[in-house]
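The complex is shown incomplete by one protein chain, all other protein chains being positioned as in the whole.
Labels run A and B following the written order; every chain starts at residue 1.
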Amino acid sequence: MSETLLQLRNVGKRFGDHVVLKDINLDIAKGEVVCVIGPSGSGKSTLLRCINFIAPPEEGEVIFEGRTWKRFHSAFNFIANRKYEAKLPTLRAEIGMVFQHFNVFPHMTAIENVVLGLTKVRGNTRNVAREIAERSLRQVGLGDKLDQYPEKLSGGQKQRVAIARALALNPKVMLFDEVTSALDPELVTGILDEMRRLASDGMTMVVVTHEMNFAFQVATRIVFMDAGRIVTIGTPEEIRNTTEPRARAFLSSILG
Amino acid sequence: MDGYQYNWNVVWQSLPELRQGLIITLQVSIMGMSLAIVFGLLCAIGRLSQYGYIRKFSVAVIDFSRSIPLFVLLFWVYYGLSLKFSINLTAFQAGAIALGITGGAYMAEVFRGGINAVDFGQREAALAIGLTQSKAFNLVVLPQAIRIIVPQAVNVYVGLLKGATIVSVIGVADMIYVAQYISLNSFTPFEMYSAVGVAFIALTVSIAGLAFLLEAKLNKGRSRG
Partner (left out) sequence: MDNSQLFFDFAPIWQARTLLLEGFGIAMFSAVAGIFFAILLGLIVALMRLSRYRALRAIAFTYTQLFRGVPLYVLVLWIYFGLVYAVGIDIPRIPSGIIALALLNSGYLSETFRSGILAVEKGQREAGEALGLRPWQVSRFIVLPQAGRIVVPPTGNQFVDAIKDSAILSIIGVPELMKVAQEQANMYYRPFEFYTVAGLLYLIAVIIVSKGISKLEQRLARFSRASKEASSGERRPSEVGG
């Protein structure tokens, strides 16, 4: 195995009394494609959001490129809170994320969506940023939609803008959160192909998905989650032949 | 003016007068609200009329009534109209009429909004099961519209209640009038106006709270299919 890029150590999260994640341990190597599957409400999306601290884990830590990240919150020391929050963007800037509901910025054109991170996060000049953004949008097949507002784009095109927006920053890992769930059926394949291409280019990816065919074809490892815990991890082959009862039940209900 | 002696006793001593003033404020605002409901209903019905010119006229009346400041309406009614047409209006009546005109414009919108908010499919469904036009309106549309109308009508009333404070300008002996009168004699405008302000905030906040409860109650067991 090549070097480890990302580690989750005893990560846990709760909303009030409700435990969403518990004792998550996961090592991800460079170039791996890890697909996370499991019934809805099993904590898959929350797991992704813990990795880039958009929903910071209350317990445990995330180690990214050897640097350890832990949630910090003080009820009274708001200066310390600020300091901690000011650090998070450096982690997030290295991690790209694509969302189920696209979350493109409706008040910006396609290219402006991509330029924003390049100028404000990477500190590129506008001209350089536009060049990179254009290339990035071309790559996802939107070369002719640069100056369109998202309102004028289809769901698939919006999702491509979102992918280009994340990729333009040259992230070390990409997180995909059910990115095809909100798409019309005929648009799903295009986005999945885009992700296949990324995987074969060697991008490290963590993919939460309901597309089992995709998961079993593309993943280097599959994580099966249920009720906030990782139930089993393995290669697609191992998961297909798993004896773990919950995973079996889930797979047979989906694959029939 | 340093070393100002706060004299909150004045407020306590004048509580009976202030209370009397408050009752008059409430009376003016309730009279105004009653007129507003009637006026608003007429305008709303006019807006739903099948005749284009009645609709246009109603829209014009609504726009007109709510674009002119209440303060101007008050003077226009009390000094302008009464002198021009030799109608003897008391200050109280003039205040209620001015409030009724302003409030009526808002109420017309509230009525219309409430009726429009009821899904068109509801009326269609009612007609489809064989109800007549008027029964469909009375039995299906109106009960649903009321849930939307009542809380908003309370909001209009709160606005009128606050607006009603200006009737003291034309000499209605409301709470402000009392406060002005007393502070002139005792040089305690700060205390008196603070007291009046607090009274109004308490009043409007509690009415808004009531409206909130009412809304929750009206919406209970409501699930739109």
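Assume contacts are C-beta pairs under 8 Å (C-beta built on N, C-alpha and C of every residue); 3 or more make two chains touch, one makes a residue touch a chain.
All values reported here derive from a predicted model rather than from experimental measurement.
Visitor: Would you indicate which residue among B:Val38, B:Ala125, B:Leu139 or B:Val205 is in contact with the undisplayed chain?
Guide: B:Val205
Visitor: Using the touch definition from the top, which of B:Gln93, B:Gln122, B:Gln144 or B:Gln180 touches the missing chain?
Guide: Hidden-chain contact among the options goes to B:Gln180.
Visitor: Give the residue, chosen from A:Trp69, A:Phe99 or A:Phe216, that touches the chain omitted from the document.
Guide: Of these options, the touching residue for the absent chain is A:Phe99.
Visitor: Residue-wise, where is chain A in contact with the chain that is not depicted?
Guide: Listed in rising order, the touching residues are 49, 52, 54, 78, 85-86, 88-97, 99, 101, 103-107, 116-117, 120-121, 149-151, 162, 165-166, 169, 175.
Visitor: Under the stated touch rule, tell me which residues of chain B contact the chain that is not displayed.
Guide: Looking at chain B, the ones touching the missing chain are residues 1-2, 4, 6, 63-64, 66-73, 75-76, 79-81, 83-84, 102-103, 106-107, 109-110, 113, 152, 155-156, 158-160, 162-163, 165-166, 168-169, 176, 179-180, 183, 187-194, 196-197, 200-205.
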